Structures are given as C-alpha cells and as structure tokens.
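What follows is an incomplete set of chains from the complex, kept in their original frame.
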Amino acid sequence: MEFTIKQVADLLGGELSGDGTAKVKKLAKIQDAEPGSIAFLSNPKYENFIYTTRGSAVIVNKEFIAKGPISASLIVVEDAYSSFTQLLEQYFNLKNFSKIGVENPSFIGDNSTTGDKIYRGAFSYIGNNCKIGDNVKIYPQVYIGDNVKIGDNTILYSGVKVYADCVIGSHCTMHSGVVIGSDGFGFAPQKDGSYKTIPQVGNVIIEDHVDIGANTVIDCATMDSTIIRQGVKLDNLIQIAHNVELGKNTVIAAQTGVSGSTKIGENCIIAGQVGIVGHLEIANKTTVGAQAGVGKNITEEGVVLLGSPGFERKQYLKSYAVFKNLPELRERLKELEENYTNFTISKEDK
Amino acid sequence: MEFTIKQVADLLGGELSGDGTAKVKKLAKIQDAEPGSIAFLSNPKYENFIYTTRGSAVIVNKEFIAKGPISASLIVVEDAYSSFTQLLEQYFNLKNFSKIGVENPSFIGDNSTTGDKIYRGAFSYIGNNCKIGDNVKIYPQVYIGDNVKIGDNTILYSGVKVYADCVIGSHCTMHSGVVIGSDGFGFAPQKDGSYKTIPQVGNVIIEDHVDIGANTVIDCATMDSTIIRQGVKLDNLIQIAHNVELGKNTVIAAQTGVSGSTKIGENCIIAGQVGIVGHLEIANKTTVGAQAGVGKNITEEGVVLLGSPGFERKQYLKSYAVFKNLPELRERLKELEENYTNFTISKEDK
C-alpha cells in the first residue's frame, strides 16, 4: 500500500511542510526510518534524529521548531504520537480487514449464514448450520465445523481450525494454526494396561475481544464448555486443556500450558512456558513468572509466583541466590564440622 | 443433533417416566444440566441435585426411589452410569464419524484407493499410491503425501498433515494441526561454521489405537522408522523427534518433548512440559512429573522422576522443601560460624 505524503497529511488533518508528492509505504521509528517511510517525533529526547533521518516524512507536534535543516517533509499536527497511532491502526486495518467477498473455490454447508462485508478466502470451509456475523474475515484454508457461531468483526487468519459446536465472540483475532475445540485429553485406564478414550462432547466458548496467537490450542470440554472470557489475550503455542476457564482480561505468554478444569481469575498475567496443573483455582491478579509451575490453588489476589513448584517470587530469587553458592555453603559446613570436632577433642584431651 | 426423550429411552432400552416429547440435544452433569440437557444419577451423593435440576431428563437406576417431586423426565435403566457412557459414545460417534462421501473439490492422486464409508472433506489431498482403509474420516484440508497407508476407522481432523511414506494404523485419532513425518533435525557442522542438512529419508509408523492431540509433531526417522506403538496417547503440542520409539500404552501430556533416538518403554506416564534428551532408554512403567528433565537411562521399572535434571520424586520434593528455606539455612550457618569463632577465641584467650 502506497500513499503520497499529501494524502497522509489530509487523512490526519495535518499541515504539510515540504514535498507532498513523494510516496510512503511503511511506518517506522524515527531512528530507523528509511526512504519511503513515515515516522513521528513526540519525545524531545529523539529530536536529534529528525535532522539526520532518511525517512520521507515525519509527523511533528505544532509546537516543534526546527533547529536546523531537515530533509524529510513534515506533517504538523496537534499530537504527533496519537496521529501516528491512528496511522498504525488504519494501516493495520487496511492490511488485514480490507478483503471483502468470496474467493473460489470455497465451501459453505447447508443452513449457514454470513453477514455483511464477509471475506471467505479460497479453500476456506464452513460447515452446516453456522452463523457468521458482519465483517468477519475468514482467510484461505480456514475450517469451521458444523453449528459454529462467530460474532461481528472477528478475523480468522489462514489455517485456523474451529471444531463443531464452538462459539466465538465479536472483535476476536485468531492467528494461523489456532485450533479451537479439539478433544480434551481424557482416558480411562483398563485392566490390561490399555486406555479407553473418554468421549469429549462439550465445546469451547470464546467471548468478545479475545486475541489468540498462532498454533495455540484450546480443547473442548468433556461435557459442557471450556470458556475464554472477554478481553483475554493468548500468545502463540499455548495449551488450554478441557474445561478450563480463563477470567476476563487475563494475559498469557507463549508456550504456557493450563491443565484440565483449572479456573484462572481475571486480570492475571502468566508469563511464557509456565505449567499449571489441573483442577486449580487461581485468584484474580495473580502473576506467574516465566517457566514456573503452579501446583496448588492461589486464594489471595496479587500473588507473584516463581519456580517449579512455584512460590512467592522474591523468596524464590533469594533461595536461588543461595542455590548458586551451594558448593561453597557445603564447604563451610564441612569446615565447621571438622574444626568443631578437632576443637572439642583437643579441649577434652586437656 | 436433537432427539426426543422417548427416542433416547428406546435407544437405551429404558423405561420412560414423564414427558417423552421434549427434545434433548446435550449431555450434562446433573449439577450443571439445563433445559435441553440429559443427565444421569448413579452416585447417591448427587441425589439432591435431581430434585432441583433444570435438565430435561435424567437417567436413573431402577433401584432409585424419589424422595420428592422431580421436574425432569426419568429414564429408568439397569445401570445409569453405563447407559450414560453408552450415550456419550453414540453422541461422539454421531458427531465425528457420521460424515460419509466425497466433498468437492478434493484431490486424490494416481493409484490411490479408499475403503467403504470413506469421508473425504473438501480441500483434502491424497497423494499417489495411497491405501486408505474402511470408514476412515479425512476432514477438510487434510494432506496425505504419496505412498501413505492408513488402517480402518481412523479419523484425521481438519488440517492434519501426513508426509509421504508414513504408515498409520486402525482406530487412530489425529487432531487438527498434527504433523506426521516432517524431517528429523539433523545437521552436520561444516568448517566455515555453517551446517549441512542431513537428508532424512525414513518414515513414521503409527500402530493401532493411537490418539494424537492438536499441533503435535512426529518427525520421520533419518533412515528407518520413528515408531509409535499400539495404544499410545499423546496430548497437544508434543514434540517427538526422529527415530524415537514410544512403547505400548504410554501416555504423554501436553508440550512434552522427546529428543532423537530415545526409546520409551510401555505403560509410561509422562506429564506435561517434560524434556527427555536423546539416545536414552526409559524402562516400562516409568512416571515423569511435570516440567521434569530426563537426562539419563532409566533401567528399573516403576521409577517416578521430578526435577531438571530429574531424580526420584520424593527425594526431589524433600530437597525442594529445603531449597525454599535456603536463606534461613545460610543464616544459621553464618551464626554458627561466628559463635564458634568467638567461642574458640575466648576459650583460647584464657
């Protein structure tokens, strides 16, 4: 996507100073900007860069007064930072939400409906009895099983798989390789040492404004629903097991796993590669550090955990500091033992 | 899928008490059941719920005698628990195994054959010289490379990828995003610091009754076969490297990784996020706790490991309990050192 600097200035309601005909096609930080890029200057700390930038245009606050020659065109606005953010969002929407219509071949089953401004990419599949909202973007090779409901303004990137009976809210984003509704991992041990698969017949319910990163998996519940509450943000390659519930606005970083039936509260922050065992309750506003293991209920809000099994973060770091010096500690103990023995013997020898 | 309560009663050979015309479309626990759901009561501990349940029908044992009014219809059977399980399985099969036929467009190469009751979903791909058994369900966007064999009653959900030359048994389940037969990770270091890829020309053999969770990856062997024995159950996002062998009825939880050429015995239980290094032999009935690392052979059956590197679980937990108090331990040692020094000095001063 290319625009003239003049077009960008008009879009932002800004005043143009310099050449408006050059084209920009990229947004960049002022210190990294190259020809064809547009940057912004808001924090005075970065002012020096404006005199040397190779970027084609810089958005500046109207208070800005140049202290030297600037090769870039300037777009003068009320608030450079928020104008740039506005540009970022528009660029993002243009890139991801502008596709409209149905590419062929694509598949839609019986009794399924789609809303206005739908995009159904080539080789995408919608099963029977689905209800897909307005402005939903279904990229190529997406699979949507039977009886699925999807709210408005949700985007499913290429290759997302949604099993039958799942429900997805509005304003959700699912990245490539996301799997929603695969079978929970449940097996009944048999006398001969083999396992019998426990049929998983529940679904997954994802509320509004949920973002899910690439290749993350959310299993369906055994009978009722695995539930992802409003505003949850999940990174890539995360495992959410059957019957889990993630509370509102909880954020989880990459490669973390939450085991079956655990309920995580609201506004929790779970770092990457964390493991949480099954059937737990985790209080609101819990923070878990990277690679930690959570093995028991957290009943108090605001706890910060580290370690595996995890305990209070500061305490963990203190214990870990001693751990790093354990060989020395052992030597000191040994020495003390020897001295003590020698000393008591020599005393008693007297 | 909707049935009348009468239809369900007939299916189970049960006796109906109450309205048979209402429709049920969901199975639920008695404590969670809502209108349209069917539940069961077997354990007397849950009897109270039957008088308050909002579910439409409850399956009960013929010995059950109501102690109060019940709004749900009752289906009276010999064994409520096993009738409910039977219903679960039928529901599951209806949901997952009832698709039959070929959706268009789909692709099948030369000399490939498929059995009776096949389902080949739209945009699924079968290469050349494949042999696909009876009642195999190939969901949309599945990829099956050349020369692949798949046994009867196996189900490949949307987006499963099977590389050329792999062999999959009967009664297997592969969830979305599973990759079978990708190249093993083998590189020969060169003098200039770069790596040369070692060609991987082996395959993966998966025996019968194996379940594989979403986005799990099993690499092909360098020359012969990576082997997954009968009855193995793998959760989501697991890594099985080249030339690994997993013994019969071994179960592995999510996000665990098994490195190249390791042989894991039968009936092992490996928890989530475990890492197992390469070229090991792990005895039958080994248990490995979550997030543990296995760095050496396990030669004795029945060992339970925890920690990274892992050692005997109880011992690990004891060590870890001391670890949590290491700062205090250090203080005690320091105090002892100081007292001892003062004491010996004062004694020697005499």
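For clarity, chains are labelled A and B in written order, and residue numbers in each chain start from 1.
Basically, contacts are C-beta pairs under 8 Å (C-beta built on N, C-alpha and C of every residue); 3 or more make two chains touch, one makes a residue touch a chain.
Here the structure is a predicted model, which means the values were calculated and not measured.
Whole-complex tally (this structure file, single sequence, 2 chains shown): 3 copies.
Here is the rule we go by: only the chains that are shown with their structure count from here on.
Rounded to the nearest 5, the angle that brings the Cα atoms of chain A onto chain B is 120°. The distance from the centre of chain A to the centre of chain B, with each centre set as the mean of the Cα atoms, comes to 25 Å. Residues of chain A that touch chain B in their complex: 105, 107, 123, 125, 141, 143, 145, 159, 161, 163-165, 177, 179, 182-183, 185, 187, 193-195, 197-201, 215, 217, 219, 223-224, 237, 239, 241, 255, 257, 259, 273, 275, 277, 291, 293, 308-309, 311, 315, 318-319, 321-323, 326, 329, 332-333, 336, 339-340, 343, 347. Taken together, the chain B residues at the contact with chain A in this complex read 26-29, 32, 88-89, 91-92, 95, 103, 105, 121-123, 139-141, 157-159, 173, 175-177, 209, 211, 213-215, 231, 233, 235-237, 248-249, 251, 253-255, 266-267, 272-273, 290-291, 320, 323-327, 329-330, 333, 336-337, 340, 344, 347.
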